[in-house]
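Partial complex: the chains shown occupy the same locations as in the complete assembly.
In order of appearance the chains are A, B and C, and numbering begins at 1 in each one.
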Amino acid sequence: MELAMIGLGRMGANMAERLVRGGHTVRGYDPGEAARQQAEARGIVPHANLQNAVAALPTPRVVWLMVPAGQVVDDTIAQLRPLLAAGDMVIDGGNSNYKDTQRRGAQLAEAGIHYIDCGTSGGVWGLAEGYSLMIGGDADAVARLQPVFATLAPTPQTGWGHVGPSGAGHFAKMIHNGIEYGMMQAYAEGFAILKHKQAMDFDLGALAEIWRHGSVVRSWLLDLTADALKRNPQMDGIAPYVADSGEGRWTVAEAIDLNVSAPVITLSLLERLRSRDDDSYADKLLAAMRNEFGGHAVKQG
Amino acid sequence: MELAMIGLGRMGANMAERLVRGGHTVRGYDPGEAARQQAEARGIVPHANLQNAVAALPTPRVVWLMVPAGQVVDDTIAQLRPLLAAGDMVIDGGNSNYKDTQRRGAQLAEAGIHYIDCGTSGGVWGLAEGYSLMIGGDADAVARLQPVFATLAPTPQTGWGHVGPSGAGHFAKMIHNGIEYGMMQAYAEGFAILKHKQAMDFDLGALAEIWRHGSVVRSWLLDLTADALKRNPQMDGIAPYVADSGEGRWTVAEAIDLNVSAPVITLSLLERLRSRDDDSYADKLLAAMRNEFGGHAVKQG
Amino acid sequence: MELAMIGLGRMGANMAERLVRGGHTVRGYDPGEAARQQAEARGIVPHANLQNAVAALPTPRVVWLMVPAGQVVDDTIAQLRPLLAAGDMVIDGGNSNYKDTQRRGAQLAEAGIHYIDCGTSGGVWGLAEGYSLMIGGDADAVARLQPVFATLAPTPQTGWGHVGPSGAGHFAKMIHNGIEYGMMQAYAEGFAILKHKQAMDFDLGALAEIWRHGSVVRSWLLDLTADALKRNPQMDGIAPYVADSGEGRWTVAEAIDLNVSAPVITLSLLERLRSRDDDSYADKLLAAMRNEFGGHAVKQG
């Protein structure tokens, strides 16, 4: 197929290249000249403005958005809107909030434009190994886009699927990331306990390597963790500071809205918040309280 | 009554003074000379060795232990054992593990010595306000000791009671402390959220003062917290480092042994552990994992 | 002062009666005739429609809203708006979300109407003991309303205060309730552990009574809990089903928005959600997983 990839950052450029390798024609737009030049070197047809990229497409047009979630998506859609016609398809492959997706989808549907949400997992490894794609939106449009999804996924038949109505793809990706937080935290806690058992002097990378084969906890995350532990077992030079990109928060909020208790996913998020607060007011106040009632000395800080 | 107080640290000396004020004769033993001198100034009859203190008691002898939990209790009992006779009463007022108490009680019972466990709450305020006393052991012995408990408690009729067999007093005190952890953490989190709402610029001491009167969350801990917040609203000079004295750990272990899910008490303990780990290996590993799969930059540390 | 109380449910009627007892003239409106009749018997001047109640007020008018949070507040304000003039004061004493309060306050401010938020704690006991009042909004208006707050509070000088700009009162009340969740859960877990320690056969009401005097965990909530435990130690006839009224959810969301880790308040909410799910899909799936990898039998359900 022929399509435009809007946004040639790390994810967008990688996905575009995987499509090019799969025989598709990909027109790429990015406001950054360097990004466009690198894209050209990877077989993508570069465009310096969005209008030209879209105008060059055959109809029905296929436009894939790979831009930061939030306002940028709305802005990009506003720019695209006058360039598109009924029957065209816009895919949001980013980590948008599913409620935004539902709103955008309803607006574009008024003009007959199909808005497809594609939750995309795989990270920097997706170029080589393929992406896992959770797709929401109109079934007919998804069916027409089958060649694109089949190329992006690990194999034409696996790793992608239509999971529900508009927003369902981003909803599923949100939950995917919530699970990811919980799994990561479980591994991190386990290795931290092992690390603190100094009497046993575990080689964590070697142990992770053992677990990669035949154990109940084997996983792709463990494969990556084993690599990280072998290269840098002391985690030298890495601050105990864990960012979060928003989907964990949405998962926690959604769970509460649905009256589902999800303590492990929730605590995984809170631990990340805690990692970024190295001067906890709560902990200071606790120390002060202990001093108040028990006369326990506080540590000077 | 007349009794010996073994251990004249902050808690032991305060309790002895409250007994003296209540008309009891208190013989005090402590290995430290300074402690003995201060005790004498507070009306306690000082003894430089344990043997003399016990020998001077009328029978049946009453010996109150206020020494650090653990080995010191066992050592003290070993010293006392040959000095005591059937019918004598030994009270452990410290924060001993109830399983140790049950073991010690069973051993002393073989010699007809009553071993009473008295979980003691009230901290540095107990001298003035009285202590809350949870008492385990033989009911007859507890009844004989009534004058002592009635003096130590806030009023003769309230704040003390026989709660069960040997170990029950320390068990109840253990749970009391677990609840205390949870309450403290709840307040600390609440005030931390208020503190971070910078746009509202709350005066936390003033707010705590409002809550002290008529609110659902009013409590003695809140009274103390309000004082601390008024004196030092920024918690200046206090490190975010929260110690724990063991009873929270025992509560968590006991809950699990009893198959009771107690997430709030448990998390309150874990937060204290977390407060003392300012270089979390788990958090470093999480940052490394995010870099592995998503190419997310780690913060240098 | 003279004021109108809009909403004569349990909270509104009690507050109105406390004001009447304090010498204020209170005009009351409620759509329910029974509520109006009961109010009249309590010294409140009943009005069968909102317009009359407000029209009878001297200027500047004082209108206190005690209606359910959410749409009812907006609807009531819409009705009031044409009846009010610059300088009048509207107080929302309910559990409104502080963001709604800020929005409403900004809208009324355009007409010169003061919108005051009053977080109100004290529950059914407030009539007798006074309410704890956290007040947000314009300082001048709060000062004019001083006689009202001084009557509602436990004493004229304590238990009420101006805590910040519009919304700050409801924000403080939200956090108050979050703390309340955590404290309640801490007590509930502690008593549950004691209950499960069957070998010690604790009398939970008696133990709570001991703790009420001199212990670190003494509080008003413990006073109530002791009463409940004495009356019904087995909790006969009470389902293990815990409702929540929204403010705990808002606290959790706010903490995450502010990047504050508040695990105990958060878990307290999740436990309530869990209490209402007696057929947990997560637990079923866990049982199924254990069967998958370990051949462990599942319990039939």
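The working rule: a contact is a pair of C-beta atoms (placed from the backbone, for glycine too) under 8 Å apart; a residue touches a chain by one contact, two chains touch by 3 or more.
Here the structure is a predicted model, which means the values were calculated and not measured.
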Of the identical subunits, 3 are placed here; the whole assembly in this file totals 4
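Criterion: only the chains that are shown with their structure count from here on.
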Would you mind naming the chains that touch subunit A and likewise touch subunit B? C
In terms of CA centroid distance, which chain is the most far removed from subunit C? A
Per contact tally, chains sharing the most pairs are B-C
Of the chains present, which has its C-alpha mean closest to the combined C-alpha mean? C
Just curious, how far off is subunit B from subunit A if you go by their C-alpha centres, in Å? 48
From the mean C-alpha coordinate of subunit A to that of subunit C, what's the distance rounded to whole Å? 39
Subunit B-subunit C separation of Cα centroids, rounded to whole Å: 33
Contacts with 2+ other chains: residues of subunit A: 263, 267, 271, 274, 282, 293
In the complex, subunit B touches subunit A at residues 10, 123-125, 184-185, 187-189, 191-192, 195-196, 221, 224-225, 227-229, 232, 235, 237-243, 263, 267, 271-272, 274-275, 278-296, 298-301
Subunit A residues touching subunit C in their complex are 216, 249, 252-253, 256, 259-263, 266-267, 269-271, 273-274, 276-277, 282, 293
Along subunit B, where are the residues that touch subunit C in the complex? 121-123, 126, 129-134, 153-155, 158-161, 163-165, 167-168, 171-172, 175-183, 185-187, 189-190, 192-194, 196-197, 200-203, 206-207, 209-222, 251, 254-255, 258-260, 262-265, 267-268, 270-271
